[in-house]
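To start, I am sharing the structure in question, which I have written as structure tokens.
The complex is shown incomplete by one protein chain, all other protein chains being positioned as in the whole.
Every chain is named by a letter (A and B) in the order it is written, and numbering of its residues begins at 1.
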Amino acid sequence: MCLAIPAQVVALQDDAMALVDVGGVRKQVSLALVPEASLGDYVIVHVGYAIGRLDPDEAERTLALFGALQVDAAAPAVLDAAAPADPDTTAPADLDATALPR
Amino acid sequence: MKYIDEFRDGAVAQRVAARIAAEVRPDRTYRFMEFCGGHTHAIARYGIAEWLPPAVRMIHGPGCPVCVLPIGRIDQAIRLALERDAIVCTYGDTLRVPASAGLSLLKAKARGGAVRIVYSPTDALRIAAEHPQREVVFFAIGFETTTPPTALALLAARRQRLENFSVLSCHVLTPSAITHILESPEVRDYGSVPLDGFVGPAHVSIVIGSRPYEHFAEEYRKPVAIAGFEPLDVMQAILMLVRQVNAGRADVENEFTRAVTRDGNQAAQAVVAQVFELRSRFEWRGLGEVPYSALKIRPQYAAYDAEARFDMDYRPVPDHKSCECGAILRGVKRPVDCKLFGTVCTPDSPMGSCMVSSEGACAAHYSYGRFRDIAIVAEAGA
Partner (left out) sequence: MKDGYVRPIDLRDGRVDMNHGAGGRAAAQLVEELFVRAFDNPYLRQGNDGALLPVAAELLDGGRLVMACDGHVVAPIFFPGGDLGALSVHGTLNDVAMLGARPLYLAASFILEEGYPLADLARVVESMGAAARAARVPIVAGDTKVVERGKGDGVFIATTGVGVVPRGREIGGARARPGDAVLLSGTIGEHGVAVLSKRESLEFETTIESDSAALHDLVAALLAAAPEGAVHVLRDPTRGGLATTLNEIARQSGVGIRLSEAAIPVKPQVDAACELLGLDPLYVANEGKLVALVDPAAADAVLAAMRADSLGRDSCRIGVVIEDEHRFVQMDTRFGGRRVIDWLSGEQLPRIC
């Protein structure tokens, strides 16, 4: 829950503050909770504070896995970062030809 | 907008929906609770229910901190503004919550109470610095996502020696709420919770990590899929839950790997632990008293604790007799099951917690879903 939005760090400022950019809109936020964030990183912003960093590689993996077939019933397409991805699961999914009734 | 638009792609939604439809078993239903208000909002706003096969039912959980904020706490904030002459700084979400005596913070403002809307706790700090002769209280609501900023603001107040600044802490905890649902009265009646799994909150999990959910998965044998905030995230998490249920598994899976790790944000957890401690009990609107479910400010920071500073007591106030919010928050009734829904209780005149914020189950259904209850015209005239 909680309105939080990915934004790119475009300028680092004093006192753990930074200028972030979302779609061309810029806002000053605090990086106190994400001290390792650097210029160009994407952070998740909530009530004026960055609460975490966004991992671009994981984002790509997640996008690729949307709707992918489950490869192995015993070792399902778990997206957890602790389990390294099987390269085969990132292949495009076989689309189910059945149209979804709406 | 990067990392937002890609996760709202309708064409990809078709793919995920097709997978869900293909994998649900014909002989059963799947009841999943999305705990987080943001997910409730996303499901309603993007019409995700329309993408799901009828076998999958989404139950809206109590993950909306405004919805579960009891009347007694709003009363405290109103008293601070009207009786103690404090400037009460609050997030916009709480403004219209109806409290006792027909008041809300908005109405208190109309009566001369100094109520200011802020976007961030730093705004409250600034107001305190600008009005050194006035008491300034930050009304701190929210789950674990919102708590670290409050902690930082309190520490900043101490550093800047803002002696007129204090915090009314109403921060609540997600795991406690989930446990409460899993141990609700209905469990005793039916022997089990009528839920097959949870869609775990997105941003809370950035802070607390995925580890705290492992307890539920294990203890209550319910799978959890932590989902990102966007509609594709939610749909993928539902697919993951369907697969777990089919396989008879009860694990914690993480769909939101681009932002959530097992350990979460340690810096944020540390600053919260520094400033806050557990309350032994805290009343949740619609759920009654839940043990160890909320935070209060540690004694060494009592100077910045509004409850201590203003010597405030808490007076519980019951909800309307016919209000079904409790059952709705626990997932055992739907908004349309409540006698008050849509007539006495609407977003403009909310009676209970579920209607009060746009994240609440009843508000979401009223704004987005009620047209499904009545036959709706689909095609254009010409």
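A few remarks follow.
The rule is short, and it goes like this: a residue touches a chain if its C-beta (ideal position, glycine included) is under 8 Å from a C-beta of that chain, and two chains touch if they have at least 3 such contacts.
Computed from a prediction, not measured in an experiment: that's the story for all the values here.
Only one of the listed residues, B:G10, B:G112 or B:P316, touches the absent chain: B:G10. Residue in contact with the omitted chain (choice from A:V34, A:V47 or A:L65): A:V47. On the side of subunit B, the interface with the absent chain consists of residues 1, 4, 8, 10, 13-14, 37-38, 44-51, 64-66, 91-93, 95-96, 106, 116-120, 123, 126, 141-142, 146, 231, 346-348, 357-359, 366-368, 370-371, 374, 376-377, 379-382, using the contact rule stated above. Hidden from this view is one chain, which touches subunit A at 1-3, 5, 19, 22-28, 45-47.
Operating definition for what follows: only the chains that are shown with their structure count from here on.
The distance from the centre of subunit A to the centre of subunit B, with each centre set as the mean of the Cα atoms, comes to 21 Å. Residues of subunit A that touch subunit B in their complex: 1-6, 8, 22-23, 30, 32-35, 42, 44, 46-49, 51-56, 58-59, 61-63, 65-70, 73, 76-82, 93, 95-96, 98, 100, 102.
Listing the residues of subunit B that touch subunit A in their complex gives 1-4, 6-7, 12, 14-19, 21-23, 35-39, 50-51, 53, 63-65, 91, 119-123, 142-143, 145-146, 148-149, 152, 201-204, 206-207, 210, 228-229, 232-233, 235-236, 239-240, 243-244, 247, 251, 253-262, 265, 267-268, 271, 359.
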